[in-house]
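Yeah, one chain of the complex is gone here, protein chain that is, but the others are all in their spots.
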Amino acid sequence: MYVAVKGGEAAILATHDLVAEARRGDEGVPELAVAQIREQMGLACARVMNEGSLYDPDLAALALKQAQGDAIEAAFLMRAYRTTLPRFGSSEPLDTAKMAIRRRVSATYKDLPGGQVLGPTYDYTHRLFDFSLMDSPDVMVGLDPTISGQEGASSANTAGDARVKPEHDVKPLDAFMPRVPDILGAEGLMEEETPPEGDPRPFDLTREPVTFPAERDVRLQAMARGDEGFMLGLGYSVQRGFGNSHPFVGEVRVGEVAVEFVPEELGFAVDLGEITLTECQMVNQFAGSKEVPPQFTRGYGLSFGHSERKAMSMSLVDRALKAREFGEAATYPAQQDEFVLYHSDNVEAAGFVEHLKLPHYVDFQGELELIRRIRKERQERQERLADQANQALPEAAE
Amino acid sequence: MQDGNQIHAGFSDPVFQSQGAFRALLAALSEPGLARDLGDAIEAPTGLEPATAVALLTLADYETPIWLPVALRDGPAGAWLRFHCGAALVEEPSRAAFAVIDGAASEPKLASFNAGDDQFPDRSTTVLVQCGGLEGGEAVTLEGPGIAGHRTIAPAGLRPGFWAEVEGNATLYPLGIDLLLVHGTQALGLPRSTQIVGAR
Partner (left out) sequence: MTVHQSISDDAKPAYNYAYLDEQTKRMIRRALLKAVAVPGYQVPFGSREMPLARGWGTGGIQVTAAIIGPDDTLKVIDQGADDTTNAVSIRRFFERTADARTTEATDEATIIQTRHRIPEAPLKSGQIMVYQVPQPEPLRKLEPHEAETRKMHAWAEYGLMQVKLYENIARFGEVTTTYDYPVMVNGRYVMAPSPIPKFDNPKMQMSPALQLFGAGREKRIYAVPPHTSVRSLDFEDHPFRIQSWEQPCALCGAADSYLDEVVIDDQGGRMFVCSDSHHCETRRAEGHRGAMLADASALHLVEDKP
């Protein structure tokens, strides 16, 4: 009875001790350093930075350590910290055309200025375990040709039909790497992206409540912090027919971009450093309308760190969410802004799903009282009817 | 002490002084017609009643445009609000989140402020009406949420026709502006939900 709830405070404190123990695991195994996670679990850190809406690889690594590798719990830690940070202002818009490229691939052109740059990718690895990683701490990842296929120039022509520049190439990459949609745009074939009138500061969904229909800045912002798995599933649904999209990867690029800020008192831009970003632009068909000649339309995805799957999924859903702007029917989940925006936030979703663990016995008691009473009343009614029937029979016989 | 070039100080203890003032404002709008004291934590700039200054310091910031009569906007009051709240001072009453008016002046009319829209009635102006006193004027009787039965108030120094404007505002419900009548360190709430009853 009250046993279950009395002593709640002591029980809560005990859970903190237990989780600390569980996090540490066997003390015979050396403790992970945050720097190890940052350097060797970089893709996990990228996910935590994206879903935690905070670019800080050290904190992402710390969050993963504290959360025992639970990406959503780690994102939650990032967000709860982020919300307390003072705001100095907004950065200048990033220029991804000037990205210091690590990886850049286009599916729409065989070759293009700057070429295809495979960079570090799992795309052509065979998913075979590299057992040497199991116990040899000194193995350099990527040197085993059967795993990475990336040793020197021998793998340079795996694609055969494209100029491939492996990262280990001694030649520096071209300085000029135009974004593919810009190439299409120069020909007038790509939907133009014009900022809203006056180019106002984008909406900030962490400070202001969202209303619907949501504008594109709100949608992109929500998707950038949305759950990778949820965005992936939605993007996939678009491809399979639950959406009206026929996408080509115009370009995926990964690399470093400078962040600039204009302090009020200086009045000119100051370089704050650079961040690693993944950008995906999908090229989609659009038949055009009476007013607009046929053109391609764009789906856009941008994410922190190296996170292609996230950026690609986001760009698929971004295009699907433009249904309203293009006068298309918004029949499917990925096309409905309210559905996508309200359900993509995994910290909110996890909180609400998991709150079902909290006591609900007051409400459950209400349900019990109701169902017992309705059943009792029903039984009484049936008994009454049966009695009447029994009484009616002999009367009828008389 | 106050001259044209000097800006008076704001709260000396912003966290707790604004918390206390907010609770008085919350009580004022929760129980319309009951005067609440907002305290004398600051020296108000010329043209603002102490309660007006405290209320704006408590509630306004860069997200809330403020409308002031021209004389105040261009004087120390405007400078004070810009400095302490970072608030934009706007010319059109309809753009204001907060407004300060002189209860005796004939303009602007209450109807010139933003009454919100039917899907977002919260996006309306809160108007601080600086008046000659919260007692001693024409008696009016109120009813509505926050009032058990009826409540009679008699604020002084309000322009002729003021109560008809308040009645007009209440007919817009759930749209409408929300009023705080202020004098000295006191404020009395008249949200849009309050009805003026009985013959005046």
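Think of it as A and B in the order they're written, each chain with its own count starting at 1.
Everything below uses one rule, namely that contacts are C-beta pairs under 8 Å (C-beta built on N, C-alpha and C of every residue); 3 or more make two chains touch, one makes a residue touch a chain.
Treat the numbers as computed from the prediction; the structure is a model and nothing was measured.
Though it is not drawn, the left-out chain touches A, B in the full complex.
Checked against the hidden chain, the listed residues A:43, A:133, A:272 or A:385 yield one contact partner: A:272. One chain is missing from the display, and on subunit A it is touched by residues 1-3, 5-9, 11-12, 54-56, 59, 76, 79-80, 82-86, 88, 206-213, 259, 272-273, 275, 338, 342, 347-348, 350-355, 358-363, 365-370, 374, 377.
Not every partner is drawn; the one left out touches subunit B at residues 14-16, 18-20, 22-23, 25-27, 29-31, 58-61, 63-64, 97, 118-122, 124, 126, 144-148, 173-174, 178, 191-193.
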